[in-house]
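Left out: one protein chain. Kept in place: all the others.
Right after this comes chain A.
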Amino acid sequence: MDAKDILGLPKTPLPIPQEKKSRPQKDSQRKPDGISREVYALTGGVAPLMPSIDVSQLKRRPPSDEKITWQWLPFTSSARKDDLQLYHWVRVVNGVPPTGDYSFAKYNKSVDVIRYTDEEYEKYLTDPKWTKEETDQLFDLCERFDLRFIIIADRFPTHRTVEELKDRYYSVSRAILVARAPSPGEVAGHPLVKEPYNVTQETERKRALSMVLSQTKHQERKDAEVLAEAKRIAESRMAARAAEEPDLPVPSDVGLESAEGAVGPGDTISPSNVQAPAATIAPSTSVIADNASTLASLRMLRVYLRTYALEQMVQAASSSAGLRTIKRVEQTLQDLGVNLKPKVPTKAVCAEHLELRKEILTLLNLQKQLQYKEAEGSSFRDGSYGDMPGTAKRSQRAADQDRTFVPDTISFGVIPGDRVVKREQKRKGPGRTSETPSSPAGAHKRPRKMKASDL
């Protein structure tokens, strides 16, 4: 109250019943602010303003002549062996309850487990590894559990593996079938006869499966690496074999051979063994070899498009360059007014394009080298050489040398001195807006925008 005095708010609040009434109405038409409509809808939100389905449009049931009642009645099921009586709701029509077996009784299926007689056992089914008692037990369990061998194995009194149990069951059943059949031809089509259970194969399969499943992540990665390495080696070997270029470096061949030998033994090799020769391949393969292998792989194709060939060669040439460098090459091409992909890719055009790209790469590399050298040089100059008088003079001379050198090569109106020094430190690639629009003597068109410091 005092607070309200202080704030100057009215003492008497709005009449409460009015507030309460207006609020639910308002709330039902507006969602609270601060959360989006969709989020509010997740919480149940606001009910739709209009009912989405008109109740009167719902399908009306045709008026039925029959009198339907629902009654709680007892029933029996043929699937049960005992006489248990259960109750359920039954739809009674005109006082007549439905007849017939329990509707779900038909789903009570079981497996037809063949039971043998004792004489049959003596005649056909004896086995050194199994006693009659065990075999009887096995068949009892099979019938009881519908051939669910996992359960049967659990409940089998003596310790036997699932595969052993399966083997015994299937071979016994097969023998009985064949023995009982009037002629072998008749049972030849029976699945038990046609496809006998192969114990060794099954054991092996399960063992391999569990091995694969239980591989640790580390092992998985190692396997994948080895496979990828082997694939790469096989491919490069194919290309190298097809290559008629004599300048394919020999060490790579040797490296490939040893790698191949290492891959031979199978998946028991350690990846390091494979990677070592692979590592020697990488540095020894120069760009020339890259080109050679590209040419070789192109020649292996019976037919290809010129544009495809160019793409491959460009890729091979830029294989040593990073993404940023490639982007700079493309930027340079654009500045020179050259299409990134030639519009008329003839043999000559593609060759020129490729050479141009290589030259731009060289140019960018040289620029970078220059940048580094200059950075080194400037730190050299600024370094602590104040002690020796000779060096001070030397550094002075070096700076002068720079200053006079640069204007010689750029002949379009650069002010020597501070400006130049500053520019040298900020070495940028081509493609920036030029500060000197006029070109010297207009000797040739300059579609390329360049900074003086680029030179």
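Criterion: a residue touches a chain if its C-beta (ideal position, glycine included) is under 8 Å from a C-beta of that chain, and two chains touch if they have at least 3 such contacts; residues count from 1.
As a convention for this text, contacts and distances are computed from a predicted model.
A.B. asks: Can you pick, from "Trafficking protein particle complex subunit 2", "Elongation factor 1-beta", "NADH-ubiquinone oxidoreductase chain 2" or "YEATS domain-containing protein", the UniProt name of the chain not shown?
C.D. replies: "YEATS domain-containing protein"
A.B. asks: If the hidden chain were put back, which of A:L86, A:A105 or A:L301 would touch it?
C.D. replies: A:L301
A.B. asks: Can you list, in ascending order, the chain A residues touching the missing chain?
C.D. replies: 298-299, 301-307, 309, 332-333, 336-339, 342-349, 352-353, 355-356, 359-360, 362-363, 366-367, 369-370, 373-374, 376-377, 380, 389-391, 393-394, 397-398, 401, 405, 409, 444-445, 448, 454-455
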